[in-house]
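Removed: one protein chain of the complex. Kept in place: all other protein chains.
Per-chain residue numbering starts at 1, and chain names A and B are given in the order in which the chains are listed.
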Amino acid sequence: MLLYVLDLIGVAVFAVSGALAAGRKRLDLIGVLALALVTAIGGGTIRDVLLDRHPIFWLADPRYIVVITVSGLGTVWLVRHQRTRPHETAMLVADALGLALFSVSGAQIAERAGISAAGGIVLGTVTGAAGGAIRDVLSAEIPVVLRRGSLYATAAIAGTGVYFALEALGVARGAATLVGMGVVASVRFAAIWWGLQLPEF
Amino acid sequence: MLLYVLDLIGVAVFAVSGALAAGRKRLDLIGVLALALVTAIGGGTIRDVLLDRHPIFWLADPRYIVVITVSGLGTVWLVRHQRTRPHETAMLVADALGLALFSVSGAQIAERAGISAAGGIVLGTVTGAAGGAIRDVLSAEIPVVLRRGSLYATAAIAGTGVYFALEALGVARGAATLVGMGVVASVRFAAIWWGLQLPEF
Partner (left out) sequence: MLLYVLDLIGVAVFAVSGALAAGRKRLDLIGVLALALVTAIGGGTIRDVLLDRHPIFWLADPRYIVVITVSGLGTVWLVRHQRTRPHETAMLVADALGLALFSVSGAQIAERAGISAAGGIVLGTVTGAAGGAIRDVLSAEIPVVLRRGSLYATAAIAGTGVYFALEALGVARGAATLVGMGVVASVRFAAIWWGLQLPEF
């Protein structure tokens, strides 16, 4: 139940980030909803397709589409009528928590499907980061995930890697989950606030 | 049978639009066929993958690939040897009818698979609009579907929404289908001829 609520919050946050990207490209209302939708459900959809989990999560439960529609339209309303954008720092923190939640839960779903740790790290990272990558591709930009200095995929790889390492060491799943998510969020925060980054190619 | 013929016509129209996009980017013959193919089968393929319908429609029936190849090569021949393009208005009308057909039939296929109306509207819109979006992404452009003033996704959402609403009100499926398709085409025509558009973000 808690996980489900957190999941819906993560979806809402990603929908807001998709809607804001649509605003930067001056799309119309439906363009906003479309970009909010693919950002919010893209990663989980690819995860479900690759793992052959049917029905796809948002086809099984229409609440996801409702939450995304409300978040996307709410973002438009806020920006136009309140002449304010969602607070930048609040958005980054929420987005980091969404990434933490989606990547580690994606890795767990892969694990339960009998996938190896290597495959689970890739699938967890895809679950967390692919929605934003599709958003950027549709906006005709190089995905933030790939860009230097974001540590976006790095955070997801580190956190899911720690999750699998702790489990291999015998740590309980609940504790490993929390530590893994903490690592994802921490790496991302370090990139945002301290400018931490990986060596460039 | 009628639906199957209409389906092949829709595929042919989308193939022509992909071939013309390839022409604008000065691709070679195979580039033309590749872009014609993804434009024509992209939406339906994503629909089938998300609904776990196998075999995918164009793998089950090779006629689709034949129709697309003939349409793509025919477009090249027309443009080069007849020094003429397919008539602009005819193309827009045909494309609107293709969108109407694919989005409402996509929504029906989702409905028959037990998906909710909200999921059916999204899947129907994806069926109608995703092929063109992939065409634009491969051409390194922001998809027309997302751009202001096209009402492309809007038309599909409105038409599939009307379809589900009429069914919920007890209208017979055949009538709801025709009205839904009519709404899709009408909204799109309104955007093309009267410049109707949604508020910008």
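FYI, a contact is a pair of C-beta atoms (placed from the backbone, for glycine too) under 8 Å apart; a residue touches a chain by one contact, two chains touch by 3 or more.
Please read these numbers as outputs of a predicted model, since none were measured by experiment.
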item: Listed residues B:Leu37, B:Leu123 or B:Leu166, member touching the removed chain; value: B:Leu37
item: Per the touch definition above, residue among B:Leu29, B:Val70 or B:Ala168 touching the missing chain; value: B:Leu29
item: On chain A, residues whose C-beta touches the chain left out of the figure; value: 49-52, 110, 113-119, 122-123, 133, 137, 140-143, 145-149, 151, 153-154, 157, 197-201
item: Residues belonging to chain B that touch the chain removed from view; value: 19, 22-23, 25-32, 34-35, 37, 45, 49, 52, 54-56, 58-59, 62, 65-66, 76, 79-80, 137-140
